[in-house]
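All protein chains of the complex are present and in place, except for one that has been dropped.
In this document, chain identifiers A and B correspond to the written order of the chains, with residue numbering beginning at 1 in each.
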Amino acid sequence: MFRRGRLLLWGACLALAVALPLVFKSGFMLSLLCQIGIMVVFALSYNMLLGQTGLLSFGHAVYFGIGAFISMHTLNMIGKDGGPLVVALLPLVGGLAGLLAGVVLGWVTTKKAGTTFAMISLGIGELVAACALMFPGLFGGEGGISGNRVVGTGSLLGFTWGPQVEMYGLIVAWAFVATVAMFALTQTPLGRMANAVRDNPERAEFVGYDTQRVRYLMLILSGLFAGVAGGLTALNYEIVTAETLNAHTSGVVLLMTFVGGIGFFYGPIIGAILVTVMQIVIGGMTQAWLLYFGLFFLFMVLMAPGGIASVIAMQRNLWQAGLFRRMVPHYLAVALPILVLLAGLVGLIEMTYALLAGEGVGAGDTATKVMGMQLQLASMEPWAIALAITVAGVALTRWIGGRTRAAWNETLATLHGDRT
Amino acid sequence: MTAPAIRLSGLRKNFGASEIIRGVDLDIRRGERHAIIGPNGAGKSTLFHLISARLPVSAGVIELKGENVIGLKPFEINRKGLSRSFQITNIFHNLSVFENLRCAVLWSLGYRYSFWHRLAGLTDARLRADAVMEDIGLAKRRDTPAGILSYAEQRALEIGITIASGADVILLDEPTAGMSRSETDDAVALIRRVTEGKTLVMVEHDMGVVFGLADRISVLVYGQIIATDAPAAIRCNAAVQEAYLGTGSHLGHQP
Partner (left out) sequence: MEFVVISLLNGITYGLLLFMLSSGLTLIFSMMGILNFAHASFYMLGAYFAYQISAWLGFWPGLLVAPLLVGAVGAAVERYGLRRAHRFGHVAELLFTFGLAFLVEEVVHLVWGTSSVDYKIPAELDGTLFTLFSTDFPIYKGFMMLISVGMLVALYALLTRTRIGLIIQAALTKPDMVEALGHNVPRIFMLVFGGGTALAGLAGVIGGNAFITEPGMAAAVGSIVFVVVVVGGLGSLGGAFVASLLIGCIQTFSIGLTISVTDVFALIGVTLPAGSQVARLTITQLAPVLPYILMVAILIFRPRGLMGARES
């Protein structure tokens, strides 16, 4: 498992994570990096179910949220008796809480696989989310519960976890440990049998494995790591609301894991980074961010169901076969019409937003600011232009895209031809 | 005398109103190679599904090495030393050939649901999987995903997964179905080699394979066994001749 190349890769990733705050010093970047670190762990724990065991869960936030709440309560309970060392170990408490939640809830959900599992996980998620609103004492009602991660006096090797950069260090440490542990798990008998159960549950039964037990154990372990992520989020934000365990959070982790790619261990890492950055960067630019993200997700489902990781893996295969250079001009050629299409589409969506949901609703002939331009949304002109660009983009993409596809298929044929 | 490897008594199976297995009594002796033949729709595959607990029985008793195994789950029966292959290839498509075989040996080597062993460090599992891979002639395809193997290779892998755990009772469901003549010959040699010293029960349509391999043959017609005997005796059996003449005889075909 620990071949030299792999060790180097792990080391490089860790070094990069540690070095990033030296480059990006702003508070904004730092909190973005913290959020990414947490989401990486959460998404990886989700992929233990979806990618490795073939279980599509719509309620994974339950384990994340329970981990966060229990960590927060523990933090508040230890209060003055604690110190930085105890705080540093809190994510482990969150992990144990997630594990216990997995033991209890997983017993119900993993009785079934496939579609039924998906529905049950959704129902259990709703059940827990509804319960959270029912017991304000425990979950803090609408306002959530908050705490302070700086407890006691003194420090651990000079760290009090007060400054955000120290918190980032703690997140990196935990994320690294959790990632290594989750990777190691894929290299164990249970991890491999989870793949087998995913591929062919019937055959797994006929080589001696109880598929229900395999699913149950994987869910429990996945709950553990989701709980660790939850503990980190409690420490990072110093507040936990019922939002952390509801359907929305479950949806987000599913989206980022899938977009990153469920077939590769590193897929969810890419997804967590990409989606978190998009969320914060594009989300800061436009109200329509969720709409764009929904479109992007559907596009991925229909065009690249293996996620970004599989696209990367394909390019790497081409590169190794010396075929990548053949495709580069085609990629560049098809990028242009896609950009045109995107420009038109984004224009249309932004103008619609400005007209219907923005502040200029019913503003008649006053100009509304859209994407930095002053536009007369009441007149037909901007709409006609945006529509024309979109239509042109569609036509061009179809035309050039067809050629790209042909080239792609040809290259693939060469690739497979070389292999056999 | 030790109990037979498999004993079926009064075994019945019905799907709704139609009875597919209509009272089967059969002893499979330890260490023998036993073939079950019969016309299409006689219930041969169903019989296998009952023995391996893929389907629940309607009535009757199945004993595996003297122990009643009615009501056990497939994985429980497998752990008692019975392993089976499928008529329709049933492998782990996304895993490599080697991983397929390693998955098949993990339980029998006692690794169960371990998440504290490193697979790479399990020398016994690796050696066993490699040995089986050598046996079934797929060593050169070690890291190929099982899903893209050729049909004959997948059938060989199917047999490999079945025998890898070291089970002493092996059920093979039409191991040579859909193979060419030369592939069939290879498969027969393979089966003969890997089931040495074990109990083998197989369903097979190819009479060449049946008469070449089997120590005893049972003939299943419409859910009942009409004869169980040595190959030579089966060939001369009047009832068998009659049953087969109605469906187009393959029995004259010499191996």
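In the analysis below, contacts are C-beta pairs under 8 Å (C-beta built on N, C-alpha and C of every residue); 3 or more make two chains touch, one makes a residue touch a chain.
Remember, it's a predicted structure, so these values are computed and weren't measured experimentally.
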Which of the visible chains would the unseen chain be in contact with across the whole complex? A
Taking the full complex into account, find the residue in A:Leu85, A:Val103, A:Ala130 or A:Val180 that is in contact with the omitted chain. A:Ala130
With respect to the chain omitted from the figure, which of A:Val18, A:Ala118 or A:Ala333 is a touching residue? A:Ala118
Looking beyond the chains shown, say which of A:Val103, A:Leu295 or A:Val328 touches the absent one. A:Leu295
Which residue of A:Leu7, A:Leu339 or A:Leu356 touches the chain not shown here: A:Leu356
Touching the hidden chain in the full complex, which residues of chain A are there? Just list them. 50, 54, 56, 58, 108, 111-112, 114-116, 118-120, 122-124, 126-127, 130-131, 133-135, 137-138, 247, 251, 254-255, 258, 288, 290-291, 293-295, 297-298, 301-302, 305, 349, 352-353, 356-357
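By definition in this document, only the chains that are shown with their structure count from here on.
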Counting only Cα atoms for the centres, state how far chain A is from chain B in Å. 45
Which residues, counting only chain B, touch chain A once they are in their complex? 52, 54, 73-75, 78-79, 83-84, 90-95, 99, 102-104, 106-108, 111-120, 122, 161, 164-165
Okay, in this complex, where on chain A does chain B touch? 1, 184-185, 187-193, 195-196, 198-200, 202-211, 213-214, 217, 221
